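Contents: one structure, followed by commentary.
All protein chains but one are shown at their positions in the complex.
Per-chain residue numbering starts at 1, and chain names A, B, C and D are given in the order in which the chains are listed.
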Amino acid sequence: MMHVLPYLVAAYIFLTGCYGLATSRNLIHAIGCLAVCQSSTYVLLLAVGYQDGATAPVFSDLRPGSRPVVDPVVQALTLTDIVVGATVTALLLALVLQIAKRHGTVDPDELRELRG
Amino acid sequence: MHHLLPLLVAVPLLGAALLVAVGHRLPRIAAEITGFVVSGATAALALVLLLNSSPPMVEWVGGWLPVGGESVGIVVVGDGPALGMAALVSLLTLAALAYSWRYFEEPPRGHRGAFTALMLAFQGAMCGFAIAGDLFNAFVFFELMSVTAYALTGYRIDDAKAVQGALTFGVVNSLGAYAMLLGIGLLYARTGELSMAKIGRGLDAAAGHGGPDALVLASFVLVLTGLLVKAAAVPFHFWLPDAHAVAPTPVCMLLSGVMVELGVYGVWRVYGTVFAGPGGIPAADLTRALVTLGTLTAATAAVMCWYQRHIKRLLAYSTVAHTGLFLVGIGVLTPEGDDGVALYIIGHAGVKAALFACAGVLLDRYGSVDEHTLHGRARELRTTAVLFAVGALGLAGLPPFGVALGKAVTEEAVGGPLTAVYVAASAITAGAVLRVTARVFLGLGPRPQDADSDLETSGAGEEPETAGLLSRIPDTMTTVPALLLAAAFAVGVGPGFGDLVARSVNEAGSGGAHASVHWTLPGVLLGLASTALAVALGGLAVTRPHWTTAPDWARPLRRLQSGHVGDYVAWLLMGATVLGALALPGVLGG
Amino acid sequence: MAVNGWILAATVCLGGGGAAALWGVTTGPPARRVVAQNMTTSALCPALLLLSQGYGRPAYVDLALLLALLGPVGTLVFARLLGDDLEGGRPSAWGLTWTAAGLSAVVVAAVCAATGPGRAMVKLLVVGALLIAGNVIASRALSGGFRGVRGG
Amino acid sequence: MNRLRLVLLAVGGTGLAALLVAACLGLPGFGGRSHPYGARAVHASLTRHTANTIASVNFDQRAYDTLGEMSILFAAVLGCVVLLRQARDEHRAQPQPAEVARPVRRYALIVLPVALVTGLYVVAHGQLSPGGGFQGGVVAATALHLLYLGADYRALERVRPLAVFETSDALAVSTYLVLGAAGVLAGTSFLANTLLPYGTFNTLSSGGTVPLLNAAVGMEVASAVVVLLANFLDQAVEIEEEHGS
């Protein structure tokens, strides 16, 4: 079980976020769900790079080669991903604010301008 | 020479950063000239690199050359298709910047260069995506491209539809990008590599003689979901009409002209480099998946395109229909198909950007892009009328436009009944554009009746993008579409251009086979046939409107485009499942 | 890794504190939820300190430092911007607050004892001080720290 | 219509879930030992005297990704500035002073410098210990907003010349790009870390251009977050619509 649990948790988080996104009645809530979706990618990437009994590849307080280390590449990827997530959240929230002003609502069910 | 490749990204980004840094001190004209110069310099760089792209260049950013075949750096690819896309992106950005010359009424206070800076960042992002040879790097530039595109789409914050369309765009594309990242994570777990070529080799090595397994299928589905969302394939396409109909016209030119096509390019690149080996997805499954989705896309979007009255939305659906045709073309996995699609994309970019530019003229002159209310009002705009009609004929594939050459080559490559899809989809979408031309610019036919008002977006009562309604159309707004159409024409008639494109595409992929590209009699006849069909459809719609009103069976189809972001997300999940199901047989069989 | 008391303690701290905080933050009136959000910091920050000790990586203390700094800031954000929702049911969970502060103090003292004097210990003490002060102040803010805030 | 969405969601979600679970079962077990790229990255980091391998990957081996990342931040902040600009039918209201309990105010004012210093520390030690430009930049920028929490919006506005932050955001991006282009000018590759000496392992000046790129990112992130929050705060606190619009 242990050897797939982290991956399953990542998949679960992604699908949960998608469910929330699809059924949301409030656009701010939807953006929050999108952030949840994204956190699944962090979990997956870091789980992929983990190694049993290893430690972080940061050698400020560790002699190189004294202990096995986990994969640094996925950590760098996740860092990039977190920045992307935060900025996308901010940008989408800015759009939601404008929707609230122009449409007077943040309920996607009431946004009925673009169709057909 | 290959050291210059990353500058395709760095130069526009540096231009954007400097514009923001000093933009509020510059007069507006200086900011615009800066943008023009930077964009032009990038275009020149892309063209120079393109001319030197045989044999294909490879650059390891940061000088991390592979040691014993292994590198820790990021690889950037400078082959014909990559640099060709970068050049196309840059030239079209240049055209869009020229079109928007002194265009928006008031740039945000204290941020005079903001629009130009965002356009430059968009250009840099698209160039970066085009030349990416590393899967994660492709994701990063994919996101940069998306983020700038969201901001540009919602640029007119006074417009309620614009901000809604931008948000839909943002949510659906971000979700697609996260799916793509999950796929990248799975591929990294299997192969421990990020460079596309190395991942492909890793998959083959891991599969041994066993063929692909569920993990390969899942990563294929997830990565392609991200790319197909960008390419707006059915059922991932819902965001596109909502976003393209509301974005500022210069942005539409880029979105429809190249960004969507970059999604198709991404599919081609990723399949060819990562999944084409024995450990990847078998060719038959890819063909089944892409041809099915592509045909569905072309058919759905052609029908939807026909029933639009909002002119920009109509053009957006025509983009979706043509993307479907591109997907079919690359889906058959033949060198001729790749060459044809490459030419088709180049020709389509010119024609579609020109059509959007003309729609922008209508918007700024009359404050409306509604076919019904504009009926006969634009008789005075003779030049624009001619351009719009020529664009429609080019879209239909009238020889010798570039679109026609590309379409003819692709049709020959796909062969069989799929040819009918090409003829029908291009005829219907071009017929709709011709119908608009006849009604709006010539005032032909009776004034159409409004119907189904709960099912459609009208396009009347829009805010113009310029300072007030234009009384006179500036020269830039007619010169730019004219030049774009001329370029699309030149693609078809330029001696040897087709062969040049074909050679550089085949050198980069297509298994080394080399196809030659030239006009053939069946190709010309098919092009003439679809043009004739388009003219007939357009004429019929204008003279006998009740023959071509929406039939009842089209209503559910139109109702699907509900403007509700939750629906679109549900469709995205559904699309991923369908994609998985279409590619499943090969995995089960292996 | 053999049985490691530090990691065991961290697991208990994380499991117990985290679950309780999560339960508190998803149920009940708004006021109680914010209190629970504040308690998350007090539960997770000691866990981070214990983990750093358990893994033998002093560098991980930076995480606890950042959480001790930013956790209360997050709570202050909620206390400030949820002003209206908190009206009426002003939470005053002083018992809980001081229990959490006591827990933090014990953990910091234990980790300090294991580290021994030096720069690392100074850092740990700073973390402890920030954590306890932040926790108490955030509780204070929740029980009426921003009474007069309207337009600002 | 709503029912259709739920059906799609159920079918699509189930299909995708099945696919993902099947993929998870095919993944190499959690905690496995095979990380070829990771092992190479650690080796490369040590040859370039960078103690924090993640910093080496971020600012040296895959610095081109970080360029994309900071451009995303830059573009998103520019996008937010554009999207949250004052529209034609809006005006600015003077924010009202807030009444904050004294202990809270005192805490905020004491923690503010501590947080700023911590932010700078996290940035400065990026190539040695966990942390780096991004993490430290966010902390430093958030620290500034303790003024809003501890006092009121007017106090924050006084110490926050927005134009300066916007300019420094853009200049930091330019610095990163120019440092990258220096490699091309020197005849090597874009973002090549071969121009400066690598220094002594585990000291602040080790790693060649890594500390410089790290500092540029730190400056960019701190300025960008300040600008971002300023735009949201303006919306939440100052900008009001004209009544009856």
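Keep in mind that, in the parts below, a contact is a pair of C-beta atoms (placed from the backbone, for glycine too) under 8 Å apart; a residue touches a chain by one contact, two chains touch by 3 or more.
Simple rule for what comes next: contacts and distances are computed from a predicted model.
A.B. asks: Which of the following is the UniProt-recorded protein name of the chain this complex doesn't show: "Amino acid/amide ABC transporter ATP-binding protein 1, HAAT family", "Membrane bound protein complex subunit mbxH", "MrpA C-terminal/MbhD domain-containing protein" or "SCP2 domain-containing protein"?
C.D. replies: "MrpA C-terminal/MbhD domain-containing protein"
A.B. asks: Please provide the labels of all shown chains that the missing chain touches.
C.D. replies: Listed by label, the shown chains it touches are A, C, D.
A.B. asks: Touch as defined at the start, partner being the missing chain; which of C:73, C:103 or C:132 qualifies?
C.D. replies: Of these options, the touching residue for the absent chain is C:73.
A.B. asks: With the missing chain put back, which residues of chain A would touch it? List them for me.
C.D. replies: Residue positions of chain A that touch the missing chain: 2, 5-6, 9, 12-13, 16-17, 19-20, 24-26, 28-29, 31-33, 35-36, 39-40, 42-43, 46-47, 49-50, 52-56, 58, 69-70, 75, 78-79, 82-83, 85-86, 89-90, 93, 96-97, 100-101, 104, 106.
A.B. asks: In terms of residues, what is the contact footprint of the unshown chain on chain C?
C.D. replies: 1-4, 7-8, 10-11, 14-15, 18-19, 21-22, 25-26, 30, 33-34, 36-37, 40-41, 44, 47-48, 51, 55, 57, 59-60, 62-63, 66-67, 70-71, 73-74, 77-78, 81-82, 84-85
A.B. asks: Touching the missing chain, which residues of chain D?
C.D. replies: 52, 54-55, 122, 130-132, 134-135, 138-139, 142, 145, 225, 228-229, 232-233, 235-236, 240-241, 243-244
Note that only the chains that are shown with their structure count from here on.
A.B. asks: So the centre of each chain is just the mean of its C-alpha atoms; given that, what is the distance between chain C and chain D in Å?
C.D. replies: Between these chains, centre-to-centre, one finds 24 Å.
A.B. asks: Among all residues of chain A, which ones touch two or more of the remaining chains?
C.D. replies: Counting only residues that touch two or more other chains, chain A contributes 14, 18, 22-23, 48, 56, 58, 60-61, 73-74, 77, 80, 84, 87-88, 91, 95, 98.
A.B. asks: Which residues belonging to chain D are in contact with no fewer than two other chains?
C.D. replies: 5-6, 9, 13, 16, 20, 23, 25, 27, 35, 37-38, 41, 57, 62, 65, 68-69, 72, 76, 79-80, 83, 87, 129-130, in rising order.
A.B. asks: Across the complex, what residues on chain C touch chain D?
C.D. replies: Checking each residue of chain C against chain D gives 59-60, 62-63, 65-66, 69-70, 72-73, 76-77, 80-81, 130, 133-134, 137, 140-141, 144-152.
A.B. asks: Would you tell me which residues of chain A are touching chain D in their complex?
C.D. replies: Residues of chain A touching chain D: 2-8, 11, 14-15, 18-19, 22-23, 47-52, 56-61, 64, 68-77, 79-80, 83-84, 87-88, 90-91, 93-95, 97-98, 101.
A.B. asks: How about chain D: which of its residues touch chain B in the complex?
C.D. replies: Contact set of chain D toward chain B: 1, 4-6, 8-9, 11-16, 19-20, 22-23, 25-28, 34-38, 40-41, 44, 57, 60-65, 67-69, 71-72, 74-76, 78-83, 85-89, 163, 166-167, 169-171, 173-174, 177-178, 180-181, 183-184, 187-194.
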